[in-house]
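All protein chains but one are shown at their positions in the complex.
Chain naming follows the written order as A, B and C, and within any one chain the residues start at number 1.
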Amino acid sequence: MTTLTHNPAASDPATSRPVPQPKKSLITRLHMGTGMVVGIVFCWGTYFVLRHHFSSPYRINHDEGLTDSHNVNITLLASMFMWCLGFLIGIGALIGPFRWLIGKDLTAEEQLYLAGDGQDWKRYFRYCTDHKVVGIQYLVGVMTLLGAGGTMAMMIRTNLVTPGSHFVAPHVYNSLVGLHGITMIIALIIVSTGPFGNFIMPIMIGAADMAFPRLNALSWWVLFTAIPVLCSAWFLGGIPTGWTAYAPLSTQAGPGMNAFLATIIIFALSTAVAGANITTTVVAMRAKGMTWNRVPIFVVGATISVALAVPAFPTFMAAMIQTGLDRTFATGFYDANVGGSGWLYANLFWIMGHPEVYVILIPGVAALMEIAPVFVRKPLFSYGAAIAGFAGIAGLSILVWAHHMYMSGWMPSLNGPFMVTTEFISIPTGLLFLVLIGTMWRGRPWMKLPMLSVYAFIWDFLIGGITGIYLSDVPADNYLHGSMYVTAHFHYTLMGAALTGAIGGLAFWFPKMTGRMLNERGGYISFWLVQIGFNVLFLGMFLSGAEGQPRRVADYAQIFAHANLISTAGAYSVGLGALILLWSIIHSARSGKIAPMNPWGSKTLEWTVPYPVPLVNFDEPPVVTSDPYGYGRSVK
Amino acid sequence: MASPATSQSKTAIGAVISVVVGILVVAAVGTTLHAHSNLDAPSGYAKVNGTIVAPDGKTYPHAFINDNVFADAADSKIHGSSGGHAGWPSYGPYINLVLPAHTYVTMTMHVYDGGEKLNTPYFASVVGTVGGTINIDGKNVSSLPNDGVQHTFTLHGLPTSSQDPLFVNVPLPKTPEGQQDEPGSPLPKGYTVTFSFITGGKGNYVWNCEYPCGDSTYQSFGAVMGAPGYMNGKVTVI
Amino acid sequence: MANQIEFYVHHDSPEKVGRRERLGVRILIVADGSFLFAMIFSWFYLRNLNTNNAWLPKGVHSYTAASGWWAVAAFIVAAIVHRSGLAKASNRKMTSVIALLALTIGMVYQWNQMAHMPFIAQDAAGRNFYNGAYASNWVLLAGANMFHYIITIFIALGLVIRGYRASVDPVLEEWRQRTAGSWFTWCAVAGILAAFTTSFK
Partner (left out) sequence: MEHHDDEDLKPTPGERVKQVLKDRDVRQVLFFFVLFTALFSILGLWAYPRWMPNIMSKEMRGDESIMIWFTVISAPIAGIVLAFAMESFIDIQKGDTPPEDGPAISGHTSTVVIWTALSFLFCTVAIVWGMTEMNTWSQDAIAKESSAMVVNVTGAQWNWSFNYPAQGITTHELNLPVNQPITFNVTSDDVNHSFWPVELGVKVDANRLAITVVHVTPDKIGPFEVKCAELCGIYHAYMETNGQVETRADFDHWVSTVKAQGGAQ
């Protein structure tokens, strides 16, 4: 699709020219280690100061009318945010703004140093602005989160294997449910737009870097600071609320809840920054000739997804700040006694919550739409329909939040309208299916790992989508709301569709990100273990849901025993498959088959650059002359 | 340079090893959680001693069990050396109870805590005991004033096809100043509450306190009320 | 190497970079706007719901509508002054100083209001009870104003200092001034919305 000729000599910045050596300044001395040190110092410093201020966390603070719990919450929240701030100072995130403030903008050499130019692996532990480094950092971060969330999922299923909750106590189970939920949600929000949106997308559109390299690094490192905060929930007694953190249960919850609040607030910041960055990059930095109708579909999907996240997450952040105020300064947002209402929380949460599931879904689907044409060797069927599908979903998704609140009684008269908007989402969703099956029609697919994911997606998302239609129907929701049926439904959409898409994307772009091919046998074994196990697991859960088992219960009646046993069996298979996938990723990245520049014979720009990708991606800016899906022999 | 075959077997072994390691990690996490689940908090076993004819005319084996409610967990010998969270009330010495099936269980409780007001007045009434009454220092009562309660012993469980329903609600009278225990000092007289109920078949049940004795977090149901092993526990009928 | 640096740092014209930065800021403004929306929604939702008749209990301290408008006046002043500075580069040094001063005064005033907002009231029985939904929402909106003050003062200070630096790229700086302009304008709008909201007790 481009006339770009590539000269291997220039591929490795280190060999092509002398490595710049900026004079030893503060910038060259800071890294993750210093960040940790400063962060921990800030955190413990704050903790001890506040402990001293409250003389003891358990003292009743009568003069303020606040109880020991409020003091504990103030102390913990402040310490967590100071950790975050300290880490960012320590890693040098604030140098840029400060230098701007005093009018001494970063010099070209300093910017090059920040970009990790000609540096070794150490740059992965620095405040590195190179989008490819950030992409890998995101990939590792996502895999860590998925590992943690998956472990919790195994715990949950183990506890539910038989009635009686014999494995963990109910309070531990509730924490498992909640922290599994939020860990996986965070992981899935960044699973495609993080690694591929940062590493691949700028190359796909022929850009030299992201629009705001420093914001790019910021979005990752801010997210990074949230991970230990989230983990600390376990050491503070866990959370009793589930990932929805419904108030007033969250106002009542113990110290662990603070970790949840802090995590969400920090994560929302990261999302806003990343959203502004990616959107601007795509809008303003496309290669010459890449008109809007020539933009690869993954780029469109990722952009719509992050653009949707930008307005969505602040409402969640606001809800969390309100919960935090209720928990620290005893405000009355959610305390009905003083004029608050849990319905307020539910609204704010779901105004984020429903767009958010499409923020998760769209990039996964888009990745598969990128993959399908390459392996079926046919053009993408109806590019326009794909765009319409994404846009339609994004547009409708901000009008459907209250379908999570049919049974809350907050405003029954609105159930009808929200049912209408919700059901209408099935139209743009149908277009996504049409694009995929149209692309496959009369094709002879090249059966590689990425293509397998496309088939898995079609099956899983079909089930997820159709069950969604029952759930969005108010009368049926009278029975299904809050039951295991819902859990099964959204796992089919989030895990079966979005995560499957992301894994397909990983298999597809792995050669470009690591220079090696993903181990095929490992990939196949893992694929079948995961997909079969997944379907057993969640069909079993549809069964227990239809039988009337509520969600998030540590213990259940004898009549649900068989369904839960089936689910647990499936879960173990998924876990095994996930471990094998993890192994093949690590093994292939270290000692896999060396990948050619364009192993799949794809026509998008990222396959025109060598591995390792040069600092500025392209020796000279590429020029796009056609759409990226020019496969296929013309039909007479 | 290893031959393809050996390198392949190497790969396979590597795969197996890393998968096993992964499983071990998950298992380790699981055991830790299991260990911290406080599932094996001290269990009180009701001891059968003779038989008794219940008001319904049937004859049951008669089992007895004692437990206490303290104003400060330090006095309940169940939370390890620390004595649990300072200033939190607690049942003790038993959190989990084990009762024989189809038995007339007589439970005696010594209670030493004060109280204010129930969130839900219903739990001030005695439900599910023999005769619908409890005995407080020799007096039979069928309910307490809404603001005369220190804690409640509310026993309930999953209503499943496979186990008999069992619901008992016993409000415990609040003790006046001076009758409440102080950590370290000898126990005052407090109140002695005695009541009986008849267990059905085998089954798993739970009990929890319905008096809002958490600190001023939302509806006073946070803190101790949300923590395991102070104001809630398991009841197993065997 | 020089060529590489050239490519990495200025691979786009200052014009393009400037436009890009303004777009980025505007997207961040959208996020901030959605946050403000959440708070205004909370205000009116709880006010209309008035659970337990406790939106604004009798005898609870409350602020007049006017004080709410005073708290955000500085934003409006700063925005107007900054615009005039954009129109006429010659008096930019002066305008940025004025904007900075106005914002600082505004922040002090807002802080003073927050400091005197009692959270805890006493009921007849002398028991503490919390000041209810009105005070909560009021403090949250005031907090949002404080956040805007801090960010805006940071920018204004930067603009003042940079006004005296020769080292900065003039073309890009022109764009930065305009980009800052978007933020100043937004803060004025946000302030007006917040003041409008707090006018409804």
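The working rule: contacts are C-beta pairs under 8 Å (C-beta built on N, C-alpha and C of every residue); 3 or more make two chains touch, one makes a residue touch a chain.
The structure displayed is predicted, hence computed values, not measured ones.
Contacts of the undisplayed chain with the visible chains, over the whole complex, involve A, B, C.
Only one residue in the set A:W343, A:Y492, A:F508 or A:F538 touches the chain that does not appear here, and it is A:W343. Residue A:G443 is the one among A:G443, A:G515 or A:P612 that touches the chain not shown. Only one of A:H491, A:R552 or A:H587 touches the absent chain when the whole complex is considered: A:R552. For chain B, the residues touching the absent chain in the complete assembly are 119-120, 122-123, 125-128, 132, 142-143, 154, 156-159, 165, 167, 169, 205-206, 208, 210, 212, 218-219, 221, 225-226, 228, 232. Seen across the whole complex, the unshown chain contacts chain A at 165, 170-171, 174, 177, 240-242, 244, 246, 248-249, 252, 336-337, 341-343, 374-385, 407-409, 415-416, 419-420, 423-424, 426-427, 430-431, 433-434, 437-438, 440-447, 451, 455, 458-459, 462, 466, 469-470, 472-476, 478-483, 543, 546-548, 550-557, 600-601, 629, 631-636.
Against the chain not shown here, chain C presents residues 51-52.
Rule of thumb we're sticking to: only the chains that are shown with their structure count from here on.
With chains as nodes and touching pairs as edges, the resulting graph is an open line.
With every chain reduced to the mean of its CA atoms, the largest distance from chain B is reached by C. One finds 40 Å separating the Cα centroids of chain A and chain B. Centre-to-centre separation between chain B and chain C, using Cα means, comes to 52 Å. Note: centroid distance chain A to chain C, computed from Cα atoms, is 30 Å. With touch defined as above, chain B holds no residue shared between interfaces to two or more other chains. Annotation for chain A: residues 335 touch two or more other chains.
Residues 58, 67-69, 151, 154-155, 158, 163-164, 166-172, 176, 237, 240, 248-249, 251-254, 335, 519, 522, 555-559, 575-576, 579-580, 582-584, 586-587 of chain A touch chain B in their complex. Looking at the complex, you find that chain A touches chain C at residues 13, 17-18, 20, 64-65, 97, 100-105, 108-109, 111-112, 115, 117, 208-209, 211-212, 215, 272-273, 275-277, 279-280, 283-285, 307, 310-315, 317-319, 321-322, 325-326, 329-333, 335-341, 343-344, 347-348, 351, 615-616, 621.
Across the interface of their complex, chain A is touched by residues 1, 4-5, 7-9, 11-12, 16, 19-21, 23-25, 27-28, 30-35, 37-39, 41-42, 45-46, 49-57, 119-120, 128-137, 139-140, 154, 157-158, 161-162, 164-165, 167-169 of chain C.
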